[in-house]
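Okay, so here's the structure we're looking at.
Here the complex is missing a single protein chain, while all its other protein chains stay put.
On to chain A.
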Amino acid sequence: MIHSLFLINHLGDIFLEKHWKSVISRSVCDYFFEAREKAVDPENVPPVLQTPHHYLISIYRGKLFFLSVIQTEVPPLFVIEFLHRVADTFQDYFGECSESVITDNLVIVYELLEEMLDNGFPLATESNVLKEMIRPPNILRSVVNTLTGGSNVGETLPQGQLSNIPWRRAGVKYANNEAYFDVTEEIDAIVDKSGTTVSAEIQGVIEACVKLSGMPDLTMSFMNPRLLDDVSFHPCVRFRRWESERVLSFIPPDGNFTLMTYHISSQNLVAIPVYVKQSINFFEAGSCGRLDITIGPKQTMGKTVEDLKVTIHMPKAVLNANLTATQGNYTYDCTTKMLVWDIGKLNPQKLPNLRGSLSMQTGVPNPEENPSLNIDLKIQQLAISGLKVSRLDMYGEKYKPFKGVKYVTKAGKFQVRT
């Protein structure tokens, strides 16, 4: 099981360690630092490392490494999932997951880690249960605590741990009963230089914010549930109902949670909202290059494309860029070689264009590699797969809740090759 946890910042300092069994010297991290050195970029550190006596499994989140040490055969996915859960919990408790916020709340962090794992076994990882035992910090509470001598540790037994629905705490009460669902779809696509789609898929997620009193039992049905054949659910969803009727039936956790994620991979269902016309050339003579990019709408289902942004990682030899954008503005960072063109809203009447010259380092052979264009975009009020929630019903409680569903489509890993 998980033996120890080290939190390491991007400078390579260990700023927190926690041992669930015996203490392991932090020198074990030296193996990790070695790998970190070799990988150059922090993203490229291999997640599973073998050392003579231990295994190091790490994740990289918010410029921090969460490094766990294990000694026996443990499913690595279990460890990685758990580490992400730790990071999620910090995010949930403190609003962000950074070194400063963790050191500011060290005691709570330590208490949390103690509650989440016992002897390496996960104990309480549901945010609801944790919050019942260890209250998240907020200004009001700390004032009250100082005045009354109260503490942020709950006095009660976390009831949820014992029921069949461990994700929901008992006795929830709200003045306004509301349930909101955000359907977010991200398009992952690779488009080649001729504009043909090499691969395209949709990663969808339904995030929920449910603030309902008592024990509501919800049923969500879709207009077109046939779209969903590859899904993963929050444990609260009754899988049998889904199998037989294609409806989501569940008693929701209290507050924010991810109801389901889904994956649509069949290419004909994935619409590519924009097209890109580009030419990037480097010339041997005169050590310069030309760049010309135009973006236009393709399959937007009549909606407006917003927050359009193009990011290009230029080859090392490109020293500077001298370009003109018909819309939005561009920046070129000569140290990271990142060209960012922030376009904003896409106007179908007047297509945005970026063109101009690139100055290159002299005496260096022409770059072999062609830079890829990374596209960011957002389309409000549209799930690009066409998924639509048809209705949401509540059983088990008397009151009438306020319900809402929001759709948004974003570009995930959307890249255009040149």
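The definition used in the following text is that a contact is a pair of C-beta atoms (placed from the backbone, for glycine too) under 8 Å apart; a residue touches a chain by one contact, two chains touch by 3 or more; residues count from 1.
Methods note: contacts and distances are computed from a predicted model.
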Name the absent chain as its UniProt record does, using one of the following: "Translation initiation factor eIF2B subunit alpha", "Elongator complex protein 5", "AP complex subunit beta" or "Glycine cleavage system H protein".
"AP complex subunit beta"
Only one of A:Lys18, A:Arg36 or A:Lys211 touches the unshown chain, namely A:Lys18
Looking at the whole complex, which of A:Ile108, A:Val210, A:Leu291 or A:Met360 touches the chain that is not displayed?
A:Ile108
Where chain A meets the chain that is not shown, the residues are 1, 14-23, 26, 39, 41, 43-44, 46-48, 50, 53-55, 57-60, 71-78, 80-82, 84, 103-111, 114, 118-119, 121-122, 125-126, 137, 139, 142, 146, 149, 151-158, 161-162, 164, 166, 188, 190, 192, 198-199, 201, 203, 229-235, 239-240, 242-243, 258, 260-261, 263, 265, 267, 313, 315, 368-370, 372, 374, 413, 415, 417
